[in-house]
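Each chain you see keeps its place in the complex, though not every chain is here.
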Amino acid sequence: MFLRNYWYVAAAAEELGSRLIQRWILNEPVLLYRTSAGRCVAMQDICPHRSYPLSKGTRIGDRVECGYHGLQFDPTGACVHVPAQGSAPRGSAVRTYRLVEKWRWVWIWMGDDALADERLIPDMHWNDDPSWYPVNGHLYIKCHYQLLADNLLDLSHEAFVHKSTIGNAAVAENPVESRVEGDLVVVERLMPGCPAPPLYQKLRGYDGPINRSHRIEFRPPANIVIHSKSEPVGSNDPARALRYVVLNAITPATETATHHFWGVPRDFAPEPEITEIMQKGSERAFGEDVGVLEDQQAMIGHLGADPPWVNIRADAGGIQARRIVDRLAAEERRGGGR
Amino acid sequence: MFLRNYWYVAAAAEELGSRLIQRWILNEPVLLYRTSAGRCVAMQDICPHRSYPLSKGTRIGDRVECGYHGLQFDPTGACVHVPAQGSAPRGSAVRTYRLVEKWRWVWIWMGDDALADERLIPDMHWNDDPSWYPVNGHLYIKCHYQLLADNLLDLSHEAFVHKSTIGNAAVAENPVESRVEGDLVVVERLMPGCPAPPLYQKLRGYDGPINRSHRIEFRPPANIVIHSKSEPVGSNDPARALRYVVLNAITPATETATHHFWGVPRDFAPEPEITEIMQKGSERAFGEDVGVLEDQQAMIGHLGADPPWVNIRADAGGIQARRIVDRLAAEERRGGGR
């Protein structure tokens, strides 16, 4: 079961256009497209007539025509044409979902409509701010979404999974501090006087030790913002600092598959060559996690739903995040909403 | 569960020869071959000794020798040789099934032997009649057999699935009439003064509007005969008419896989070039349905056994057919037979 009364990223804003896209979200197939006026549309990707996926059909203006028997649906989900028949039968409307375009992503609300409130969309403004230069991507990972949240809440794995990009021993060997503020989890790690990882040397020409820090913020269900800061030991020159934010919008596809929408905006070096390095480096680093998460999921699948995990100190943030989700899920089940 | 006390097509007559063929029918593996005297044989494709498929074995004259331990079975299913052993043990006979070769197909009876009656084989004589010129084919479709029956009982889908061959808007926009006569369902659609679809233009050189009609007959479990007739508006010239029959023998393989044996006999233009056009055109049209049916089955599999379908008028025939099958299945369960 997933938390429903939350905004999830359904797509990158630039993905949506005239094409009909199918995307699984919270274990449901969703049809996504954009009207000719530019409005984003999401509806259940199942024709109510005979269960054929609407995404296999055709755009007729802003309508979707089912590819099997030709029923047509408008962007509100109303069935507006049935071949050889004057009016649509009762119950033929398709469920639609509210979408909001924000921070260069399209957010979907699949819960109780009465609770939908745009102000609940988590702050990811760095992805759409003129003084920040983002790179972005989307991965489909065959694991439960909380395995990806665990991964991002304990960056000590960088020392083992991301040796070639952003990790080195310093990340693992410096302890973290974590705390809970309401539904927010904050995890911080200071790494004073540590060697610069390979990607940082490439980006900033670091040739000596750096002071590095991570500040990770988790908001349920699984929005994770990582503030990363580095500067050469002893330097106060802002032109030598390396600061970026790692935005992670995690959307469950099914119980064992997850969408990872990520963005990495930086506040330095707007040059396209540096953007290229950031894009390639981020794709490579996030790509390194995919195999790890899928191997972990496969083993958990073998062991059954609740393997007996032994915890270490670095898990504190992940454990706190899971407790918050468990509490909120219990509240949703009781009908407490949000 | 499938209706058992019915004849199903197991194979095209020309498929059966000296080769051992495995074919799944009503969720059972069946071994098919033809004796040296030309008689068709069907038996359960499971060696009673250690469950090895007999179809993996060898023909020894008219016998089948198991490819694992060499037990031999004659065409009656009797075990007639066990290596290093004088006589066959009790219970070593394999179940055989009655086969009848008719209308260029081989029909199998997998129900109660006492009820097998060749006169119950549905009329598909057009497939083996000197005044008709058939083309034929066999598809294996990963869907429940009733999805294919639904498909053939509502040809309005031609306008959407078969745009490039036999469909156009006229098929969908003209209403159907359907009626039930005992276990027979008849669906009729008149399409006066409609444009000729691409394949018809090619076959008959039509350059103006035509009067077109479909008459569909369903007999349980899923034998569907479609009479298709067209002629130019205002013409009485039989040489310009286009008449063919679409024969559909639908055999469940498993709960989610189906054999579609089809034939399309016509009563005009016996020339091989036209036969070639009919063969290619039919293969293309039936092939267009495969992806649609498999996508529909996949979505139904996700939704569970009984998705809440909304019905439209064009579904009348399919709904009537399903009701007949449900009633007959209830009768079989009560032991009422046929």
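We just call them A and B in the order they show up, numbering each chain from 1.
Keep in mind that, in the parts below, a residue touches a chain if its C-beta (ideal position, glycine included) is under 8 Å from a C-beta of that chain, and two chains touch if they have at least 3 such contacts.
Just so we're clear, the structure is a prediction, and the values are computed from it rather than from any experiment.
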Query raised in the report: Shown here are 2 copies; how many are in the complete complex?
Result: 3
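Keep this in mind: only the chains that are shown with their structure count from here on.
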**Report entry** Between chain A and chain B, centroid-to-centroid distance (C-alpha), Å
**Finding:** 48
Report task. In the complex, go through chain A and note every residue touching chain B. Result -> 29, 46, 48-53, 56-57, 65-71, 82-85, 89-92
Query raised in the report: Of all residues in chain B, which touch chain A in the complex?
Result: 150, 154, 156-157, 159-161, 172-176, 292, 295-296, 299-300, 302-303, 307-315
